[in-house]
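Removed from the display is one protein chain of the complex; every other protein chain stays in position.
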Amino acid sequence: MNVVILQDLVKRYRDKTALRGINLELQENCIVGLIGRNGAGKTTLMRTLAGYLKPTEGTALVFGEKPFDNIHVLSNIMYMDDDRFRDSDTLRDLLDRAALSYSRFDKTLALKLLEYFNIPVKARIKKLSRGMRTLFSLVIALMSRCPLTMLDEPTLGLDASHRKEFASLLLKDYANHPRTIIISSHLISELENLMEQVVLIDNGKLVFHKAIEDVQRYALYLAGHRKVLEEVAGRHQVICRESMGERLVLGIVNHLTAEELRQLEMQGIEISAMSVQDVCVNLTAPGKGGVLDVIAK
Amino acid sequence: MLSQSSRLRAMKALLYGYYLDFKSFFEIYFSILLGLIISKFLITPSASSSSSLNSALINCMIMLPVAMMVITSNSELKKKFSFPVDRDLLVLCHILLILVLPLVMLLMSCFFYLVELLLAELTLSVTTNFFYSLAITKSSFLIGFAISYMAIVCITALTWMVSAWFYRHKVPVGVIGAAFILGLIYLDDFRDSVFGLIGRLFHNPTPGLLSLKLAVITLAAFALGYIPIKRMEVK
Partner (left out) sequence: MNKWVMIALSIALVLSFALVYALSPSDEAFLSRYASGEYITVAAFDVPLDINGIVDTVNTMYPFTMKKVRMDIDKLEVRVNRNISGNLADFLKANLDVKLFFVPETYDRLNTEIRFPRSVYRFSAETFAIVGWFEHFRELLGNEILICVPMNYTFAE
């Protein structure tokens, strides 16, 4: 069953188009990484799914229904962003509200987790550090056990150990209570092990929606003599290129056969897999050089 | 498996949220009434002071419109959508607030009126230059309560409606509102025409007719305030 169906989804603000005709289907019970640069439209997409925003054109369906102003759908959606709660709210009150709002909310476990993270439930939001706020939001988000859980930058402000613990918690809870989780984050490498699927968007458009294994195999780095690689570049889709004298590093979409790979290795070309993060970065590069080019000019 | 009975759950959670929000509102109102009593009887009694009932209308008409501006502000609306809620529920909760808050505030005034009577009796027994008189009857109390309630609900509903339409433009609306009030204070012709209009609307009222007019205005304000909230996006 598809939890999310987007058909030609367009979201236009007064002076900006945030989403430009996105078509996407997400199945139930999977963890999806929503990747894109700043301003790519990730948050707009999630807010549209969360019923905050109304599509300008096209359709957004969640659980087969339009989410905007649909309490039946919204009761089964959890959208967590960094600006969710009021500073004056106490954590205990927010836990009570979450327990009232979500039928599956596990308050007992939520309290245990907060105790584990040393977050006092009597405190007000404003008394928490950035990281603690994020942890608290994550606890609420995960313990709500909504069939569609969306986490917008869930690791913002978390230190390395908490990021690791968040990943473990998410995986364990997901294993016990499977559901569709969409995670938008810049820390792709850290979340790579969590994701089952990757949705890459750029400038409001869907670049691809693939299983993580496919993204891990999506592209290759080829490094070697320019003469050899220029010939390869002519036959394959190049997604990045960096030259240092006669040496060239090419990033290409991986359509190479085993035979082609063997021949390249024989010609002294170094071949390595492109990381998911690099794939996403290279596919969404603005095409105007890097920041070093700006300095060089 | 989707959870059912979502509307009831959302309603409960939203009302609970507003209950938490308005706890401090009532603490402020309680403090104001208590402060007024203390100043009336204990600190610097003025030569003449009136009762909590007498000042209830003005207290409510200052505090409730401000509360309506706050609950319809962009940031507050956004926070309410942190938990599942649809716009119909939100409007329903706002209407409930508009109906319930004045009632509780007026009932609190009644409580403080009794406290004042008690304090007045106590003051009588310890001083020789203090006097108090009752200026209340059963009917004037009941009619006063009912009409005050309807007038407060009406003004609160109007403020809510205006705030709902202009919730993302609070600053210009505040400027226009302030200009309007200054105009009432300093421009005689303007003041006369505004009060003339209000006077025509409420000319020679009977309690029944006034209630009817207030109820119609309130219902119109509810209907008009519903429109912008229904189509509002959470940004």
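Remarks
Note that the chains take the letters A and B in the order they are written out, and that residue 1 is the start of every chain.
Throughout what follows, a contact is a pair of C-beta atoms (placed from the backbone, for glycine too) under 8 Å apart; a residue touches a chain by one contact, two chains touch by 3 or more.
Please read all numbers here as calculations on a predicted model, not as lab measurements.
Partners of the chain left out, restricted to shown chains and counted across the full complex, are B.
One of B:Cys93, B:Leu210 or B:Ile229 touches the chain omitted from the figure, and that residue is B:Leu210.
Considering the full assembly, B:Leu142 is the residue among B:Ile38, B:Leu142, B:Leu184 or B:Ile227 that touches the omitted chain. One of B:Asp21, B:Asp86 or B:Glu116 touches the chain omitted from the figure, and that residue is B:Glu116.
Hidden from this view is one chain, which touches subunit B at 23, 40-41, 45-51, 53-58, 104, 107-108, 110-111, 113-114, 116-117, 120-121, 123-124, 127-145, 147-148, 151, 202, 205-207, 210.
Keep this in mind: only the chains that are shown with their structure count from here on.
Averaged C-alpha coordinates give centres for subunit A and subunit B that are 46 Å from one another.
Every residue of subunit A that touches subunit B in the complex is listed here, in rising order: 47, 51-54, 63, 69-72, 74-77, 83-86, 89, 93, 96-98, 100-104, 147. Put simply, subunit B touches subunit A in their complex at residues 1-3, 5-7, 9-10, 12-13, 16-17, 20, 75-76, 78-79, 81-89, 230-231, 233-235.
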